[in-house]
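What follows is a structure written as structure tokens; I'll ask about it next.
Yeah, one chain of the complex is gone here, protein chain that is, but the others are all in their spots.
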Amino acid sequence: MKRAAGRDPALLFVVAWLVLVLLTGISIWTAFLGLGVFAPAVQFGIAATQAAILFILFMRLKGPPSLKWVFAGSGFFWLLFLYGLSFTDYATRQGWPHR
Amino acid sequence: MSSVAVELPPNYANEEHTIGSWLLTRDHKRIALLFFASITVFFFVGGFAATLMRLHLATPQGLLQPSVYNRMFTMHGVVMVWFFLIPSIPTTLGNFFIPMMIGAHDLAFPRINLASWYVFNLSGLVLLYALVMGGVDTGWTFYTPFSTLYSNSYVFAAAMAVFINGFSSIMTGLNFVVTIHRLRAPGMTWVRLPLFVWGIYSVSLVMLTATPVLAMDTVLLAVERFIGVGLFDPRRGGDPLLWQHMFWFYSHPAVYIMILPAMGVVSELIACYARRPIFGYAGMTIAMMSIAILSFFVWAHHMFVAGISIYSAVVFSLMTYFVAVPSAIKVFNWTVSLHKGRIIFDAPMIYALGFVLLFTIGGLTGLMLATLAIDVDVHATYFVIAHFHYIMVGATVSAFFGGLHYWWPKMTGRFYPEMWARFAAILTFVGFNLTFFPQFILGYLGMPRRSYTYPPEWQAWNVLSSAGASILAVAYLLPLFYLGWSLVWGRRAGPNPWGATGLEWTTSSPPPKENFERTPVVKLGPYSYDPERGSYITQDGVRHA
Amino acid sequence: MPSRTIAPELQYADLAQQGDTAQLGMWVFITTETLFFGALLFTYFLYRNAYPHQFALAARDAVLWCGSVNIGLIMTSSLTMVLAINAAADGRRRALANWLLATAFLGVCFLAVKGFEYYLDYGDHVVPAVNFIAKPGEAPAGELFWVFYFVATGLHAIHLTIGVGLVLYILLWRVRRGEITSVYYAPLEVVGLYWSFVDTVWLFLFPAIYLVGRS
Partner (left out) sequence: MYQWVPFWPRTAALNAVVVNNLYIAELGVCGLIMAMVVGMMVTFCIRYRNGSAASRAGLAQKTWHFEIGWTTATLVAFLVLFVWGASIYIWLYKSPPGDIEVYVVAKQWMWKIQHPGGQREINALHVPVDKTIRLVMASQDVIHSFFVPAFRIKHDVVPGTYETLWFKATEPGTYKLECTQYCGLQHATMKGEVVVMTPPDYAGWLSAQGVNQSLAQQGEALFREHGCSGCHGLNSTVHAPTLDGLYGSLVHLQDGSVRRADERYIRDCILAPRTFTVAGYPPVMPDFSGQIGEDDLMKLVAYIQSIGSQRVSR
């Protein structure tokens, strides 16, 4: 490799960008399909995929294992605590939702 | 004495004298002292409110207007939690000693460190604005919908102060995490880190992961307060308990933000003054890290009676029992660390032993509160007040003062007066218990917190508590005087007056600007004390008799 | 343009360590930002799950084309940002400046579209506490959606404004003074991380705001 270490060629980023745009298109398309309760799952799944592309390529997580991975992931991991443990309340609380 | 007013050698503090050299410094040691000045001011602001409250509660009729009393306990809570206890040990002792204990020349991001101090003071000014304009009467927990739709006080400004304060927490925590990861001296492996460093590391992780949730919560609170429409509004189908969920997602770990660094400090003190290695180093580190993580699983134990699902409450109660286990391990290890030691009862050790006892009482009553059925009874009574003061004030402040005395010679190059310090340490312990133990009884009798009046039959306990508070006030004020005195007239201290093993003791007292003449090389773990021979080995591998 | 030799700070052994540490610092900060916006989305999921119909009705007024244009703009800006970093690593000063300018420009365009969208929202009478009028069937929880909308997009816009400021600072100060070289361009990488993170936030806000109640 002639390029400076740890960098990817511009072409890769352009392709990744095209994929991102394509995924956005799909996401918008699904909104009109009437998927009901599955729509948010699909749309947020696509958003998560796009975020992964951004994190791994554009934010250069690609490469050997590093501490960056831990911190990149720990925010999402910690959110699971908030979402998961709150769920124990909201899923079983009497009288929620109010009204 | 002949040692009076001896000039100190060139060091971080006397190298430059201009005001600008302090206000624009990037030296972590100077920033630690800047923080020390700020939090001391807030400690006495919060303490002033506490004094007024205890004076008021000495009689059932009281002496303050109800509106004033409500503002006093809110101010006491907000100031003490965010402006004293949370920053106390990390920003002062942590800031000063973390780089030195890992053999670094500074923190990773000195500018961010300084910015943290400015942001802290900015948030303090916003809070003071709220107080001067008329105060806040919601309690430090800002429960909705009272805080958003009903209170006629400066909730918006106070919420903004808390929000801005969070940036300071995050900046400090981020700095510590990155520094401990990246700037350890050669040979300073993770298992050679002193427990104080582990304490600060774990607490920094908690600061980083808890604070943003509170920040978002206060933003939503401020929005609802400002425009009168918001996500916690029950009239629009909002859930007032959502505020509590997100608030306690931060504020329960916040209690551990206060106690984890204190645990670190006390581990240093006990090892040094018992002259033996701390018992179960690995267990201590695992306990601290698991407390840091488990602290996020227990928040809804503040909401057992708030109307959450009973099944959820059972889950949170179980989690709370689990978090008690590492705390119990730590108490056990500290106690066993005295076994076959060569115990010296200097002031820091008295503070440390006081810490262990107060922490144990606080922890055990916490266990009672984790028991669901007991919590239903004593929730939001003085039992809870007493419990968390034992942890947050009794334990944390004892550790803070203990650490301050222990490292005082290193920070200033001078000894504090030992007899006065011992007296203050004992007085703290006595005064504290006298203040808060009666509150356990009051709580079980059913005295609700945040009440400006109470039935006359409870006066005896309240008078006892107020009497204790006056003793405690003296005990907390004393160090201000004798430590100040020692700055000028204190006996000169050498590099390692206590014969301690940490890297910070291998450089001169006070340390030079760059901490170490050259980067130290670490040869072995902390606490290489030998009680049998009375010798010790500092972490750079030098044996001392 | 001059090129400067930069010395590492006191506490670092060399520039590589300094740059690496700076990036790690930004990653730690991104952890906190993830939790910050994650907490906001938590409130969103909670209420959307509790009041699906009101949310669907309320969200129909969200201007889809504005959101879609903006997601295109912001994804493109991530591309230009990463190309700027490539240019910096290769020492192509001219290209670096151009890509940074493009990034800042796309950021400003995003903010302009956002501003125009707020104007349209005002016309639709969906601004809570200002001129909110509930449509039939969306009361009372529909208003919660709009509170979320303004808090989320407002905070995102603030983050993006800061990002534009940082890019301009790198461009007008660090690059012009020759402090960004192929040897040491960590400050640019740090800003790039932040920029792409702000982009990520929008990726999640987009389906949350614009794709609800379309069918």
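So that you can tell them apart, the chains are marked A, B and C in the order they are listed, and the count of residues begins at 1 in each.
In this text, contacts are C-beta pairs under 8 Å (C-beta built on N, C-alpha and C of every residue); 3 or more make two chains touch, one makes a residue touch a chain.
Since we're looking at a predicted model, the values are computed, not measured.
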{"item": "Chains shown that the absent chain touches, full complex", "value": "A, B, C"}
{"item": "Identified contact with the non-displayed chain, of B:Leu353, B:Ala395 or B:Val522", "value": "B:Leu353"}
{"item": "Residue, one of B:Leu24, B:Met133, B:Val325 or B:Leu480, that touches the chain absent here", "value": "B:Val325"}
{"item": "Residue ranges of chain B at the interface with the undisplayed chain", "value": "66-67, 70, 137-139, 143, 145-146, 149-151, 234-235, 237-241, 274-277, 279-280, 282-283, 304-307, 310, 313-314, 317-318, 321, 324-325, 328-329, 331-333, 335-336, 338-345, 353, 356-357, 360-361, 364-365, 367-368, 370-374, 376-377, 379-381, 441, 444-446, 448-455, 457-458, 460-461, 531-532"}
{"item": "Contact set of chain A toward the excluded chain (per top definition)", "value": "94-99"}
{"item": "Missing-partner contacts on chain C, residue numbers", "value": "51-54, 137, 139-141"}
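Quick note on the criterion: only the chains that are shown with their structure count from here on.
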{"item": "CA centroid of chain A to CA centroid of chain C, Å", "value": "15"}
{"item": "Multi-chain contact sites of chain B, meaning residues that touch two or more partners", "value": "181, 209, 213, 237-239, 246, 249"}
{"item": "Per-residue multi-chain contacts in chain A, two or more chains", "value": "67, 74-75, 78, 82, 86, 90, 96-97, 99"}
{"item": "Chain B-facing residues of chain C, complex", "value": "9-12, 17, 20-22, 24-25, 28-29, 31-37, 39-40, 42-43, 46-47, 50-51, 54, 128-130, 132, 140-141, 143-144, 147-148, 151, 155"}
{"item": "Chain A-facing residues of chain C, complex", "value": "23-24, 27-28, 30-35, 38-39, 42, 45-46, 48-51, 64, 68, 71-72, 75-76, 78-79, 81-83, 85-86, 89-90, 140, 182, 189, 192-193, 196-197, 199-200, 203-204, 206-208, 210-212, 214-215"}
{"item": "Contacting residues of chain B [partner chain C, same complex]", "value": "99, 104-110, 112, 170, 174-175, 177-178, 181-183, 208-209, 211-213, 215-217, 219-220, 223-224, 227-231, 235-239, 242, 246, 249, 514"}
